[in-house]
Each structure stands twice: as C-alpha cells, then as structure tokens.
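Data block below; observations after.
Every protein chain except one is present and positioned as in the full complex.
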C-alpha cells in the first residue's frame, strides 16, 4: 500500500458533486496494496500534472502484445517516466466481453482479482467498442495476464487492422422487440472469426455490431463496419384494446404524437381505431416504442445488413448503408459469414492501407463492389437513383 | 420560291398527330420565296438525312458574330455542304427578348419580315435561356440582320462567357403573387450590364433569372447563376370567409391536402378556422396556390437572392444556394448590382476557364467566398452546419 | 447587303416591355387580386380594380415558321387588340379583355392546329433543345421526340386531371440546355462510346492541354500517334460526357448505333411543399428510333399513367415517389433497376441508403 496518495488539489475538485467521480475510483485503486496501488497512485499524479499543464502526458504505444496475437493490447508510455515511474509503461488490455455484457458476480470478482494482481486496479466498464478495458500494466505483465484470463475462460479483444470485438444489444435476453438473437449471433460470429480477430490482416479495422431492432441500442449504424439491425417483413402486431387504453391514458396525443410522427404517414387514427398501411411502414419502431403493450414487430423477423460506418478519419464520417434489406438470422448464420468473407477477400486485396470498407466502397463504386462480392443492385440500397448523367456504360456485349 | 420541297418521307411521319408539328413549320418556311425558303428547304433535307442516318449533320461553329460583340451568334456549319449548300452556313442569332415575352403584333411582324429577308424564316419562340432564336443564316447576313434589328429597337442576346440574356416571369404584369417587379428588374439589369452581356470577359457564362415568387415560373433556382426569387417577410394575408368557401367547395380536403402538405407543419385547421404560425412558415406558396382567393403573400415583400445553379458540365449539376435571404427589390436595384459586381470581380480574377460561379464557390469554399465579396455568414445559407470536424481554424489574431 | 457603319448603334438592349403591354395590364400592373382557371387553357386574372384579363394559352412546337407567327398576329389582332405573349415554356398566350372573344379565339386556335390547354394539373409544353435541327452535340433529335411524345400525351395537355402539374423536359446531350436536371420527367440524349479522335486534325483544331483538362474523370492523356502530338482516351475512365468534344471538335462521340436516350424522373423547381429537387435516373438507355421513338414514348407514357393512378392530390412526381419509396416506383412501373442506377460520381456515397428504414414487401 502506498504511504501517501499523491497530492492532487486540481483533480480533487472532481470529487465534488452528485455524479460518481472517476477520481474517487482512481483513489480507491491507489489505496490497493502492491503494484496496483502504486500504479494507480502515479496515475493520479500524471493526471494532476495534466490538469496543471493542460496537456496529456502519454506517448505513442509501439507494438506490444501477447505471443501469437497481433491485437488486444494498446501500448502506452509516459513522457515523464522519472517523475511517474510506476506508469512509465501503462498498457491497456482489451478483454472480449461476454455478449450483451451479462455477468455473474463470481466471474467479475475473478477479473478484479486478476487486475489487482497484475495491473493497476483501474478498468473501464466498458470500452467504446464493448471490451472490458484493463487500464494500465507493464510489458512484462502481459503474458501472465493472458494466462490468467484464458484460464478463467476469457480471451483478448481486437485492436489494429483486424476484426474488432463484436458487440450486441441485450436482445432476446431482455427485450421484447428483438427480431433475432443478437447475443447468439454476436457470440457465434466472435467465435467463428477468432483468427481474424486476433491477427490483424486487413487494410484497417472491421467492426460488427448486432442490434435487435431498428432502435439500434448499440449504435451499430454509426459505429460498425457491418451493422446487423433486426427488422420484420410482415404486419405490425396490434392489440386494438390496448391501443384504446393508450389513447385514453393521456400519455400522449395519438394523432399528433404517434400518427403525426410516422415518417411515411402510413398510419391513421379516426379517434377510435388505429389503421396501419403496412406496405408503407418502414419499420421505424416509433409507434411500437410509444405503445409497447399494444403494438409489436411482426412475426416474420430477421435483420437488415448494412455496411461501412465509421468515424471521420480520413475521408469523413459515414453511416452504414444497406447491403441486404432482409436476412433471416438463424444459426449458423452462414449467409452473413459468407457475405463478410466475400467482402474481406475483395477489400483485403484491393483496399488501401487505413481505408475502411465504407471508404473503399465509395472509392471503387458501389456497383463495382456489388458485382465483385456477388450481390445484385436493388433500389433498397439507395436513397434515390443517381442524379448525374455520368454513366459508365458497358456496351461490349452489345457491339 | 423553291420549285419542289425536298422529299422527306421519314420526317413526314412527324406531320401526323394532334400536336402541332415542327416539320409543318419548316415546310411553311420552305415555301417562302427567296433565300429563306431555299434555306428552310435544305434544312428539311438535312433533317431527313439525319433521320435516316441516326446522327446529326452539324459541325462546331467557330467564331462568328457582329462587329464589337463577342456573343449573340452561334456559328454552325453543315458537314454535307455539297448536298445541302443553302445551309452550309447556318448560324443562329440570339435576339434579346423583351422582359416577360410580351409583344405587340406590329413588332412581331417586323421580326418576321427581317427573318424572311435575311434568314431562313425558321425561329424558336423562344430559346431555353429566353432569347428569340433566329435559326439559320450565313456569315455575311449577320451585319445586315444586326442593323435591321437595332433599327427596330432590338439588340442581340448573350452567348459565350458573358452575362447571358436575363429572363423574368410575367410577374406584376399578370400575376397577383409577384413580390417584386420581375420584368422591371430584368429590364434594368439587362440594360445596366449591356457591356458584360455583349463582350465575354468572364471565366464562363453568367445567367440571371427573375421569378416573382417561390413558385419560380422561370426555373431560376435550377437554371441561372443568379436566381432572384420573390418572397415576403410578414404574415400571409388571409380572408377567413374565402377560406371557408374553399373548405366547403369540395375541391380538396383542407386537412390532408393543404394543412397536411405544409412543409413545416405550421398550419392547423379545426374544421372551422385556419391558423398559420407565420414564424415557421417558409413561404413555400403551397397553401396560397391552393386558395388564391383566400390567401396571399404578406405585404413586406422583396426577394431571396440565390447563387450558382447550372447544368452538369463539368462537376455535376447544381441548384442555386441562398446568398441574401431577403432583399428589398426597388429600382435602381443598387444592392443587387453591387453584389453581382463583387462576385464578378472575384470570380473573374480567380475562376478557372469554364468554371461556373457555383463550382467556383465549392472549390474555394463558401466562407472564403463570402469573406471576399463582403457578406456575413448566416445560418440561412446552409441546410445545416457542417457535420465534419475538419475546420480550418484561423488563430493568428489570438496568438 | 451593305450596312451603313456610321449609323450603327450598339448596346441598346431589348425594347422596354412597356411598349407591348395591353392597357388593362398597364393600369393594373402590380395590382392583381386573384386568378382562376376558367376552363382548360383559359386563365382569368381579376385586379383590385375589378378589371379582368383572360389569357388563352395555346401550344406551339417552339420551332416556329414566321408564317405561323404571322398567323398568331392575325389572331391577336382579331381578338386581343394585337397583344400576345409567350410563356417560359414556349406556349403562346392571347391576352383578352372582352370575355365574349374567348371562345372564338379558342376555336380559331384549335382550327389552325394549335391546341389550347397546358394549365393547372396538366402536362404543358415540353421544354426542349435543338437536336438534329441545329446542334453539333446532339445524341438524338429533340423536336421529333417531343412531337412523338406530345401526340401521345395530348389528352393530358387538354385536360386537368392529373394530381398536380407535370413538367417534362428534353435535352439532346449532357450539356442539358433543356435543363432536364429538375423535371418531373426528363429525356436526355446520351452517347455511349468513347470519343473518336481525329489524330490528324487535333493539333490544328484544338489546344491539347485544355482538351486534357476538360475531362472530369481525367480519362484523357497526351499521346503521340503516328509521330504526331495527339491525345488518347482511357476507355474505362470515360463516361461519355462529351465535354472534351465541346472543347475540341476533333473528338467526336456521335454514333448512329450507340447513341440514344435516357429517362429521368422526380425533379422539380418550385418551392411549393417540397424544396426543389433533381431528376433521378429511371431508364439508363433507349435506342434512337426515328421517326417516332416508340420505345421512349411508351416508357414515358407508362410513368405518366402510373403516376396519375397512384399519386395523391397536389403531389408532384418526385413527391409521390418519395412517399412510396423508390423500390415501389420500380415495382409499379415495371422498370428494371440496374447497376447504372447507383451513383458512382463524386458525391455517390451521399445517395446510399444509410438507415434501416425500409419497406419489406
């Protein structure tokens, strides 16, 4: 146990207020005995220093990791190692979370013990991609961490130009709207692509996210190269009596707030009866969200597969775009896997270094991309057909 | 008078049917005496030939025109001059139409006489830009045509990299919705910029179109570099009794067809009374169009000035975008003229050859463009602020 | 013909419109109160003063013989005290103050073969271009296709039974002088083979650097052919825009078998309800079939009829399609969706469907 916690008047300001404090968390860890406490204490020191200097004190990582893996560890060094020796190395370990982030306390406690033994006692529950983030250890700790992790049945997540740790909303485990088994699919895909996950061999990262319905509670359309979003093909299920109850509940104005907000105007309400023109329903979920007891997705369920979302680096941020409007999502998810593999083959060969698949499609052209991966062009893939007349006609066959 | 009209079985097919036939028109001219008839007859021949060959028989024009003018004439030569000698030269003369395309028969007859004397007897009433198009004469006819034209008070229109012939909807002459005097403004601008119109000195063409209200009956937003579209700032004028009449007329469903189609949803109808939240009205004209006897634009009228529309060559088609949300349009239109001149100065100096002003703005950046011409950036100029974080911060002053 | 250069005047501009306005307009200029379409092709404007002006609108083929213009003048003299105007879509309007002259005027126009209509929710005249009549660039004729089309769509001109106005435009090449980029339905001439280079003429007729620079896709590069300085076109990079041809006459794209037409839908210009929008590709290619272009005519008619049957009141073509979605548009019209429909130019990615909001049947 460190004798005295670092003196940190600046960041102590962040101990105040009703919201739980990350400074308190670091201090809790700094009070741990052994290296964990020492590291957390130096982390406090670095942070205080940053708060005074208004600048971070971390340096590029370099390549560190465990044997045979190309990813899963983010190397990190401090630029003031003399002053903060215990965090001179301060690598993070990305641990692949169980699908849906469900835990039993026994396993969570084991992770805590592991990180007290080898690390800093500081974690992120969870990282933005979904991993359990074990925040800060030295290079020599990595193999031991890995050994203990695998022993308790865990493995590393992704980093670098590989498949990144897939994640899923809680789906069928706890949501009535799940149109397919998000956690099941996520786990299956994760297991199937262990090699692609651990050994970076792509032009850049490739993320999967599984959302059970168009509410997209894992932000898949914005944050994954392959977004699998549950949906249905048949009519919305309706319990007319329950609709009436909502209408009378005073919770909202049926006409203005539900019918009036349907994006296609395909609903109507005569004061008594709600009618839905299901042919024009775009499965946006709004009416169902508003009346969970009265409406539900149809019974013919599956998912829309979209491709290509990413943050702005380099060409600008993208949302994913429709590849397969409707896919029945049943184990062993062969269609999905074949699609992913076809994409990787093409992008793997022709993608530029650090070119995400969404940018790749834009560079080589969607039609070209589709032809190469063997999908037919369909109008569902576009907001609208082209507006410019610059068509690359292929006329050889005709001639 | 030609002895016998060319034999034209193919295009004679286009004499049939209820729609007026352009072939009939050419034949009417071919029956004229003198050169006009001969030329029109050879035009028939060329056209028949094209209908057989499935290809045009005209060649690039080269530079022809009248003395001291750089525009107004489109040179055109035939590629089968032996076969069709009378149209070996077949230049068109663009004559600047009077604003709003109003004529008295005396002046129209004079134009006809002129074109019988010097041309082919074939015209376009009117060209796509708005000019009277006198279709087809030889190089040596140009000065005489010009002399006769100016004598009857007409002048040439634009062509090449100059101000193109401005045009205007009929506006106040015959429309209750005109928010400014389109024909007056069009005439004034045309007169003021005679030099810019006749002597190409820009990187590319520059078109003005004047529409009296947001219905935009001259397609200014799509077809002019500078689009001046009438609008108003205060409340829509409403005659409640007349609204009721429309509601009862059975012509449309007030809720679904009028209120339900307002782009901002700023209208409401309780079965008796129509209410408009004018603060959120975007002056789209829809409700006014639907009920011309009951509603009218407000009284505080002027125009929105937009910039940059064009056809696809080279970078893709553009619609004009907002520069000045509201400009009082009163003679002598100084604000508008100064704005145009500021733009020409900048674009004239820095625009690339064949770069329309809309493309120029995109290349140099809107903010940069605004700064140079002395306009403040305002949110009305964009659909939405930027979504990418790639901001060219200027921080020199701060440092 | 000799011209007296001393008397020569320039830069006088067009005559002031004032000279041509009928008295009722001069009096009520800017003081109109409302209008009504009295019947197809006849518009009544009522002024605050109570004065009334009737406009009778007749179709023209735009390409006009001076003989028919003279005939219009006769009509205007007879019914309108010599006052007439043309519209922004090449119709002619007879400006009448005496109500009793409307019907005789209409009758006379029809008798001469110039139909009356094109107002309200109808199909008015087609804005079009030069085609084989005058332009060197044309990938198809203009007037001939328009005539063939309007013969078939004629009832829609004379009646007012569409959901909304339907504007058709025509341009014979990608320069789009017909401004087809914002029309409910547009026909656009297209080339489909790369420029044929006249290597022996190119040096004389063209500036090579500006020719190379003219290509939006960078498909043109300098080359030496038979020892002469010339250019070559990289086939895969050419999308047949003909911009090189505009700059350099020695690079021609016209081709009897490869040229033809494309069809576009869903554009508009007005701000009414929906903001202005571009036309979108419906049919990438239809061959040139002079003299009556049956395939193109049938295709347009099919779109018009499908629209007429399915759209709601006040809905322009583009608004209708936006409501029902593009998949349904292709379904209802039976038009095939192809790889050419998916944009692959500069802003292509902006047209990809980036949401799960989809119809599924």
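We call the chains A, B and C, going by the order they appear; numbering starts again at 1 in every chain.
Just so it is clear, a residue touches a chain if its C-beta (ideal position, glycine included) is under 8 Å from a C-beta of that chain, and two chains touch if they have at least 3 such contacts.
What you are looking at is a predicted structure, and each value in this text was computed from that prediction instead of being measured.
Under the touch definition stated at the start, the shown chains contacted by the missing one in the entire complex are A, B, C. Within the complete assembly, A:155 is the residue of A:83, A:155, A:300 or A:341 that touches the hidden chain. The omitted chain makes contact with just one of the residues A:2, A:73, A:93 or A:122: A:122. The omitted chain makes contact with just one of the residues A:41, A:161 or A:190: A:190. Although one chain is not drawn, its touching partners on chain C can still be listed: residues 271, 275-276, 347, 350, 354-357. On the side of chain B, touch with the chain left out of the figure occurs at residues 214, 216, 221, 229, 231-234, 263-265, 278-284, 304, 306, 309, 318-322, 325-326, 358, 361-362, 365-368, 370-371, 377-393, 395.
Note that only the chains that are shown with their structure count from here on.
Put simply, the C-alpha centre of chain B and that of chain C have 12 angstrom between them. Centre-to-centre separation between chain A and chain B, using Cα means, comes to 51 Å. Taking each chain's centre as the mean of its C-alpha atoms, chain A lies 49 Å from chain C.
Each of the following residues of chain A touches two or more other chains: 265, 387-390. Touching of two or more other chains is recorded for residues 174, 176, 181, 216, 241, 278, 345 of chain C.
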